[in-house]
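A protein chain is absent from this complex, but the other protein chains hold their places.
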Amino acid sequence: MSFDVDVERRIGNADIACRFSAEGGLTVLFGPSGAGKTSTLNMIAGLLRPDRGRIVVDGHILFDSASGIDVAVEKRRVGYVFQDPRLFPHKTVAANLLYGRRDNADTSEFDRIIDILGIGHLMERWPRTLSGGEARRVAIGRALLSDPAFLLLDEPLSSLDRPRREEIMVLIERMRDELGLPILMVTHDSEEANRLGTRTISV
Amino acid sequence: MSFDVDVERRIGNADIACRFSAEGGLTVLFGPSGAGKTSTLNMIAGLLRPDRGRIVVDGHILFDSASGIDVAVEKRRVGYVFQDPRLFPHKTVAANLLYGRRDNADTSEFDRIIDILGIGHLMERWPRTLSGGEARRVAIGRALLSDPAFLLLDEPLSSLDRPRREEIMVLIERMRDELGLPILMVTHDSEEANRLGTRTISV
Amino acid sequence: QAHARGPLVLAAASLQESMNAAADAWARHGHPRPVLSFAGSSSLARQAAAGAPADLFVSADEGWMDYLQKRGRLAPGTRATFLGNQLVLIARAGTHGSIALRKGVDLAGILGRNRLAMASYNSVPAGKYGKAALINLGIWDRVRPKVAQADNVRAALALVERGATPFGIVYATDAAASEQVRVAGIFPPSSHAPIRYPVARLKASTNPDAEGFRRFLLSKEAAAIFRRFGFTTR
Amino acid sequence: MLSAEQWGVVALSLKIAGVAIGVTIPIAFALAYLLARGRFPGKVLVDGIVHLPLVLPPVVTGWLLLLAFAPDGPVGHVIEAVTGGTVLFRWTGAAIAAGVMALPLMVRAMRLSIESVDRRLEQAARTLGAGPGRVFRTITLPLSVPGILAGAVLGFARGLGEFGATITFVSNVPGETQTLPLAIYSKLQVPGSEHAVVQLALVSVALSLGALVVSELLARRAGRGFHVL
Partner (left out) sequence: MLSAEQWGVVALSLKIAGVAIGVTIPIAFALAYLLARGRFPGKVLVDGIVHLPLVLPPVVTGWLLLLAFAPDGPVGHVIEAVTGGTVLFRWTGAAIAAGVMALPLMVRAMRLSIESVDRRLEQAARTLGAGPGRVFRTITLPLSVPGILAGAVLGFARGLGEFGATITFVSNVPGETQTLPLAIYSKLQVPGSEHAVVQLALVSVALSLGALVVSELLARRAGRGFHVL
């Protein structure tokens, strides 16, 4: 249950540097718009290559410029909820949800997550027909159902109403506690940050 | 400074009906995900045709199924901040901001809005290089600079940090008060809703 | 015992009607009907030169036959010239008057701003004969700027049929085949090299009927058929 | 390497292909837009007619053009009445043939790009006060640039290579309608002229490579901003 991150990367004219070490639970990444939060998550997920640095999650070295380690994205077992929903437009909601699923995953878990997200009635729909909040909930479901070893959540709860938000946070907290998943979450809601964050990091 | 809306529309299997009449200032549209908030804004903007109903803003009839009135989108003078940024990918930030601008618009106003949104340093950038919050701020700027007769804001402040949020709300409130713009805004933040909303409507 | 399939004959496109008639006649004698592939002599000669498995080659001029012979693609002793043709000046049917094609005839003046349709005069046989004839008549230099070259002689014929040009130079057989044109003049045979169609069996030939059909083409019976289409035979 | 006469052929080919494509681009784009966006009965028919020059053997297309543009044909008649001239045996006729043959390729490529333009961007433009004309000019058209460029390259290459329709329609008149393919064809008809054929073919290849490079540069320029390129 830990993140050990120390990365540097130049994008355009901006130098993004992020260094933190978080033990256990849920870590909140906090910072103004354009600070480099999304870029940091992309580096941890393996979508953006740091110019220099080291990424260790739960004892697994995912990236280390010194020793030349760079684990492929699909091997990192990340559950990433992007800032935009990024649903696959040519697949139904059901197919989107099942895309990252392991064959041996259990069904009751699936049903419970779908239920909490309130997307059971959307299964046969195409992504482009979803409302903003519905698309976001499907994106959360897709990431949670991919049997991840850790979660990266980029403002996952924006555009959701308060009651739904609460329920989903409870779900995520339960995954953290029951499955022992390290979670890194970006939010702009300081209330949320204070309540959830085992640790809060500012970029 | 008023909205007088009574519309019905069937989308997929859902019937969306929204009826409200709001005098003056800023009206907050509140409701769970998928309730039909975005659809309602689209109908007021003229992007979605109601099956039946009537839309009057500030005394101007924009749509009336009874008398067959349906003002073209571009004639409605709406300042619409969409739920997604929808920036023009082939135009720089500056060109996006100027797209809806009138020739006789004054420059000091432009500079002030850019300043408050904090996007002055992004002018030459392409939209795909912007962070989530930066893109959203440009989208707000683009709508505000198009000399609108009324504003439709679909969760404009999600993905922005608190201080920036405050400043932008002050800007919007000032437009409401100085220019007398009727504003319809979707938000999920009840605190924000309570503070701003001259009236709150639930869908 | 006849071979299941007739020999494959590569024949110049301008022989289409007459060769089909000859093949039908041969088939009536109880032989499998030869398979006829019609295209420009140049394409066919190149295919034969590449060693393609065909049986007979019938060319619209001697040049392409020489080309194959030089490359050793012909079965020795099978080359024979069996047809001849005449070169004519045609006009659209329904027009009147004829032109005596003598030395110095003012064809350029008669054309005025119009053009003269010919097959390509540097490449296609009919065009080459036409050019030679016009040179022989001493009028090539003045006519040349007015020539419209078509990719084969039948396309030149079509230009006259459509009224795109008032006159064209084609073979007598072409003029006879079309009801929409008439012969407005005949080029003196001495004004160009003799127009000859050679046939030969290819070395790659395997069909047992190939030699039989080749001989049939040289027979009196076939000669009668070809004359019906306007060819001269020896 | 090339004789003066051959350079003349090259220049003529470039002129014909260039003019043909220049004139055809707007026509192709209008058709592509109609097919991508229009909902009208008989759309498949329009689509089919656009594809015609692709399916028919080029000589048939050339023959149909000849029928239409002959002095007593329906189009030729009008042209003669208006301009007093004809396109037969003229480079203008060769350009018409090249344009017609290139049209289906250009329409398809452009249509593909128009269909992938995000309509929500057009909606956004309309809320900003842009009428349909301005939306088309400032959003739809520029976002379709990849398809326009692809179509232009395909069309130019096709125009440079056009042979069958051209020779059937406007014949092989040196200096007027004798483009590279016609010159190559003439050479091919002569035994033993393989060397000249290869030489001219290489010139064709070089020209179209040049067009490709130019189009790639334009695409890169136009696409600086957006992810498509």
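First chain written, first letter: the chains are A, B, C and D, and each begins at residue 1.
Everything that follows uses one rule, which is that a contact is a pair of C-beta atoms (placed from the backbone, for glycine too) under 8 Å apart; a residue touches a chain by one contact, two chains touch by 3 or more.
As the structure is a computational prediction, the values presented were derived from the model and not from experiment.
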| item | value |
| --- | --- |
| Absent-chain contact - pick from A:Arg19, A:His60 or A:Arg77 | A:Arg77 |
| Selected from D:Thr24, D:Ser113 or D:Thr140 as touching the chain missing from the view | D:Ser113 |
| Absent-chain contact - pick from D:Ala20, D:Leu65, D:Leu105 or D:Val190 | D:Leu105 |
| Hidden partner chain, residues of chain C it touches | 8, 10, 13-14, 16-17, 35-39, 43-44, 46-47, 50-54, 152, 154, 157-158, 161, 174, 177-180 |
| Residues of chain A in contact with the chain not shown | 45-47, 72-74, 76-80, 82, 84, 86, 88-92, 99-100, 126-128, 142-143, 146 |
| Chain D, residues in touch with the chain not shown (by the definition above) | 44-45, 47-48, 51-52, 54-60, 63, 104-105, 108-109, 111-113, 115-116, 118-119, 146-147, 150, 153-154, 157-158, 160-161, 163-164, 180-182, 184-185, 188, 197, 201, 204-205, 207-209, 212-213, 216, 227-229 |
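Note that only the chains that are shown with their structure count from here on.
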| item | value |
| --- | --- |
| Centre-to-centre distance between chain D and chain C (centres being mean Cα positions), rounded to whole Å | 35 |
| Between chain A and chain C, centroid-to-centroid distance (C-alpha), Å | 78 |
| Overlap residues in chain A, where contacts from two or more other chains coincide | none |
